[in-house]
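Working notes, structure below.
One protein chain omitted, others in place.
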Amino acid sequence: MPPFRAYEHLARLALLFAAGTIVFLVVRWALVPADYGRFGPYRANALTEIQARPIVYAGQAACVDCHTDVAEVRRANTHARISCETCHGPLAAHAADPAVAARKPDPRAVCAVCHLPDAAKPASLKTVVFDDHADSGPCTSCHPPHAPQL
Amino acid sequence: MAPDRRTFLLETSKLLVLTAAAAAAWDYVVEGAPEQAPGYDDTAHWWAMLIDVERCIGCGRCVQACKAENGVSLESQYFRTWVERYEIDPDDPEHPRVSSPNGGYDGFPPSQRPGVKTFFVPKLCNQCADSPCVQVCPVGATFQTRDGVVLVDKEYCLGCRYCVQACPYGCRFIDPETHTADKCTFCYHRITKGLQPACVEVCPTGARVLGDLKNPQDPIHEFLRTHKVQVLKPQMATHPKTYYNGLDGAVR
Partner (left out) sequence: MEGVQGFMYPNEMELQWGLLIVLYPFITGLVAGAFILASLERVFKVEAVKPTYRLALLTALAFMVVAPLPLQLHLGHPERSFEMYLTPHRTSAMAMFGFVYLWYLLAVLVIEVWLEYRKDIVLAWQRATGVTRLAYRLLALGSDNVSEEALRIDDRVGHFVTIVGIPSAFLLHGYVGFIFGSLKSNPWWSTPMMPVVFLFSAIVSGIALVMLLYLLTGWWRRVAVEMVCLDTIARYLLYAVLIDFSLELLDLAHRIYEADESFKSLDFMVHTRLFVSQIVLQIIVGTVTPLVLLTTARLVPNARVRRMVYLAAGLLTLVGIFAMRWNVVIGGQLFSKSFLGYTTYKLVFATREGLGVSIALLILPFVVLAAVIRLLPPWPVRPHAG
């Protein structure tokens, strides 16, 4: 075994590496978020952060809560299972504060989205060529929007 | 070794071990317990989605609702969900014509070609049970929750794009504002409050249905039992939880 003096420089190198490792471990302990690893290899608080995102669409139930009369009208007709927000757009702001206006959709454009014919649409969907069907008035002049089947 | 040096080394090691133990204990105390949405037990659910290709009319409401609900950029390269239209010429079934103008956000122009087999296919994250995107994330910024939804932690993601490369379905993208990965979350912030995902909420034909595979009363069980249902790219063995009814073999 050679005298310590001969490999003393290697001991200094080893000490430097050991010090570096300790610094790394300390930094790691300081910086890794406390909730990391609680449920798996991720930050547990990310779950709550994602869940806390505010909603933009209110959901059917919120509409029916107040507009029971409209719900009643729709119940017996073909649009019964279509959500209000499909045509009226996002309404969470309105549901939270009724003073915020709800959008009234354009009474021809919104119907065209579904009811214009297209070969790719399933045959079960009733479609009609708008130009042949009636003059260019709004669909709602004959079809009440919440009970469209005449 | 000189006794002074030996004592010094012994004392230093003792100090280091005690410090490490104290740090671990302090960590445990400080960590606390994150609060979930009140009343939501994530071990009681296992979320899946049912897409009925035979009902989709390509109206694009789902794409609009998703972008509005989740604040997705309106640019045409970033979609959490999108709709594709297939046109399959009977003379050339190997080469379907597929289009997705702005992801189907504004619907589709009318089909031009007669005699062609044509249908719509909505696409979204398949929330794979064996997700390759989760596997490759270097830091644990994307993960699968205990209720089966794959989420992205935007505060932790580095934006390395490895997960985007790993997804076989093209479901992921990098949010141009936050520079982190993003994808469909089944509207996790809604389903944990008992609401439907935005795309399911606004679909006028019921082509999209959220299912809870852990709930024995959920209609998805009966549906899966009585219909011929497929997943996308089953050979990838990612075990997607988005099931397609009426999926044509030509769908990529």
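All chains are identified by letter, namely A and B, in their written order; residue positions are counted from 1 within each chain.
Note that a contact is a pair of C-beta atoms (placed from the backbone, for glycine too) under 8 Å apart; a residue touches a chain by one contact, two chains touch by 3 or more.
Model, not experiment: these values are computed from the prediction.
Touch with the chain omitted from the figure is made, among B:116, B:139, B:213 or B:231, by B:139.
Checked against the full complex, the one of B:51, B:151, B:171 or B:195 touching the unshown chain is B:171.
Those residues of subunit B that touch the chain absent from the view are 76-79, 82, 84, 95-100, 103, 123, 132, 134-141, 156-162, 164-174, 178-180, 236, 252. Interface residues of subunit A with the unshown chain, by the touch rule above, are 2-3, 5-10, 12-13, 16-17, 24, 27-28, 31-32, 36-37, 41.
To be clear about the criterion, only the chains that are shown with their structure count from here on.
By the touch criterion given at the top, residues 22, 29, 33-36, 38-57, 59-60, 81-83, 85-86, 89-90, 113-114, 116-122, 124-125 of subunit A touch subunit B in their complex.
On the side of subunit B, the complex with subunit A involves touching residues 16, 23, 27, 30-32, 34-37, 40, 42, 54-61, 65, 68-70, 85, 87, 107-108, 110-111, 114, 116, 118-120, 140-146, 151, 153, 155-156, 185, 188-190, 192-193, 195-196, 198, 201-206.
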